[in-house]
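Have a look at the structure below, then the notes.
Complex shown without one protein chain; remaining protein chains in place.
Chains here go by letter, A, B, C and D, matching the order in which they are written, and residues are numbered from 1 within each.
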């Protein structure tokens, strides 16, 4: 009665929140293995015993599908990530993002654009604002290997501000500090896709969970409350 | 019964190049200056120098020959190294037990109690080597080698760090090993006293080569070897106990050239014993002189007169009824009482050391 | 001029407890059985045992007192340890230079060339310690200590690993240090020959305590100390060169009790020299006997007769005009020629070793 | 401070992993270190360098390569799969292998140094006392290399406790099997549950500190002598 879920680290807290009502409703237990999407992908290619993969992007689930490691047609987007420019210090970030142009900071933290979707989004935003090259040239861009690391770098106070996931900073009490939500037009949507893995193709529970994740209203509510948008 | 050893080993500038056939029983002393190669020779015999080209057989058993090389641990050896190599993590008793435990019970011939008592190491059995004195370490090393009941003992100055009293206790024990257990020994020492006491034959090394070797008596009485020149030069006489004198605590020893009175021997009548007569203890007189504290008088004929190390001295080799005796005299005496080959004298021996 | 040392040091079961006032010049020999505490005493003097309760002053300079402790490297010492502690990463020359480099130029009194030549260590200067023979290591250690031009030498059996010939070369060098450079030495040895040759005073240690100490002559002529019992027992006589005999290569030494002929001395007439007369080389006669190779005859009066280590022997203490001489005789001789205190005899000395 | 049951499990897996891989590593590294200390072969330097190599790659990358090697399609994993043992990825055994590879240099180096420092004199003495080579090794070299073994064990154990990159890649963060404390901490951090992360880190630190202090104190107590005795 266990479903093994490999989940992109940024979604792991939300998945834990989902697991509780899911278990209550079905009796099925989710075994959660968080990791970097790229690492999880490599592990699945090399035989990792996961039933379901909740990635941070759409690319890896699609690749697994192409490689025959996932059930064809099972890919769907379960959430859209929302990048946010954030600082734990109240008033440092204005709600127009003007702080970026005024340059009142030494370090701006982002996730690595090549490997983390939130990093890629941050790059697109900064490029759209025409700031990328300057910041890059002046060595002001600090990259974490994951968006969680970026959050740590900002939370520690070492970087004054940075682009993180809304899901990371939104709590039940709202968002502490100051933030700016960039216009979604500035970046490509951060589609996070799920896929049923081949070894679970006959696993009805795993299929049930994916169906529940995609369609159940309670699941949708929890995902939105965590700071994601609906697909 | 013999130990045949042929080695050629280069170490830096030094070349050891020996081809020896030594008696397979008794004590062979290796004698030579510092750096002559004594320790290296023992290491070759022990099999600790692997690179050695050579051959070695001990009483008929081949230990090394061309491609064949018996590993050290299969040679029933006991080695006392020049610098005691005790095991630092074992206490005195642990060190002693090391070889003992590895000796099959039926091969054990040497008793723990004897070794501990004779070497006087009871008090340090619980101590670790770094807390022992130099002499204590050396005695533990000796005991360790003995307790493995070796069939060949290689001893590299085993008594150098010990006082005379302690030496006097250990030497008879080594003699016992040699005689009762017939353990042959190769024994490195700089002490002529130990040579005289223990040696049956003698190898004289010089710069890695054998200068001379042979039975003890023959070697000691050769005037052409440096042995004759040292202060303690002298001969060793093999004799038989002929009489015990209870009143004066003396024993009379008989040998081919006459007889000698020595300190009372514990050996029974008829036993073979050995005594040492130092060249400097021997004086020559024209007449028999009874009114002196010198008790030992022999008649002998001068065989050879040779220069000694000092110009003032001469070495005289005498034949007392077939037994060779050396005497160190001054040139002045030679002139005064006319000492030359062929002439007979009364040989006065001030002191005779009974060795066995 | 004196070395005042008081130490109390416990090491396991062993307790060193000494309070000594030693002459601040010349050689003081520390004598004692293995484990008596000789090395420990030297370590205390060197300052290598920090935990020591005690006091030490060397010729007026305080090295240790209650709370004060002069660090080892500020004591102008030379130490030769019982087991040579050469620096394994330096070759022979590097080891020799170590102390030399740290000695201010104006304090250097001992020449490199002398040391290298006298110790015969030229051939091993480029070798590293692990390739040297035991004796070579010991000589390098000695040279290293000497080249630091110490004001006090602590020598722990410095010649134990050496052959007699080598010893005979080194001893005069040590004497020279003592006399020309007035370097006092504390010298541990088991060799009575070295004692006689070098010592000016003697400390006898037993189980960590001082059994006896005093000037050499007094110590050697005491029949109540174990020193008198060993085979090499004998006295040392201070004399003056009175005559040289070119023909016989002899020199005549004069002292209060008469005169002795010895091997030709290189000292000029009038020089003070030292010679050694072993108890077993001394015989007693009722009459003067000229027809013997014994050249040295003295007249002396018996002072004391004591038992020796063997029941057959007696030790006789004689007074030859103020100079004490020991003789080892047999009980039989005593009975035959009636030796007892007060009686005068002709003392025949078979051999006299000229020491200096 | 309360730990979740999951964290307790992770801690327990960690301790097991560290103990097992340290133990095995000491066993396996011993002959290698011994050989390095005694061989006169000229190619030795290359082997020494190879031993150090696991340190040079970033742990995750090393983990990645190990995954390729030990996974079902890898040379080793595939072979094990075929002979019925099963491949090593995502299993406790796989983690043990990974930790051993990664900690290899910390074990080989101190042992190598310890064996080299023992010197040949005592071994020669043992040989003359009828001890064959394995016997000599067990009764002389091993006890005299005690300090080296302590260092090796401590470094390997501590390193495995804190290891993360190799383990997450090769083990896959599976609760109860391959989720160790370091990964649990990572999970907390990724989930922004800093309090839980700090708590677990603190417990890890306090436990290790007590254990290490105990080990070092015991070692001092048992210490007998330097090698030169």
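We adopt the following convention: a contact is a pair of C-beta atoms (placed from the backbone, for glycine too) under 8 Å apart; a residue touches a chain by one contact, two chains touch by 3 or more.
These numbers were taken from a predicted model, which means no experiment stands behind them.
For the chain excluded from display, the touched partners among the shown chains of the whole complex are A, C, D. Shown as candidates are D:23, D:72 or D:119; the residue that touches the absent chain is D:119.
Screening C:3, C:22, C:86 or C:302 against the full complex identifies C:86 as the residue touching the chain left out. Listed residues D:91, D:128 or D:151: the one in touch with the omitted chain is D:151. Residue positions on subunit A in contact with the hidden chain: 36-39, 41-42, 107, 109, 112, 114-115, 136, 139, 141-145, 149, 152-153, 156-159, in rising order. In the full complex, subunit C contacts the hidden chain through residues 46, 48, 71-79, 81, 83, 85-89, 98-99, 102-103, 128-130, 144-145, 148.
Those residues of subunit D that touch the chain absent from the view are 44-46, 48-50, 52-53, 55-62, 64-65, 105-106, 109-110, 112-114, 116-117, 119-121, 147-148, 151, 154-155, 158-159, 161-165, 182-183, 185-186, 189, 197, 201, 204-205, 208-209, 212-217, 219-220, 226-228.
What we mean here is this: only the chains that are shown with their structure count from here on.
Separation between the centroids of subunit B and subunit D, computed from CA atoms only, is 56 Å.
Residue numbers of subunit D whose C-beta contacts span two or more other chains: none are found. Across the assembly, subunit B contributes residues 83 that each touch 2 or more other chains.
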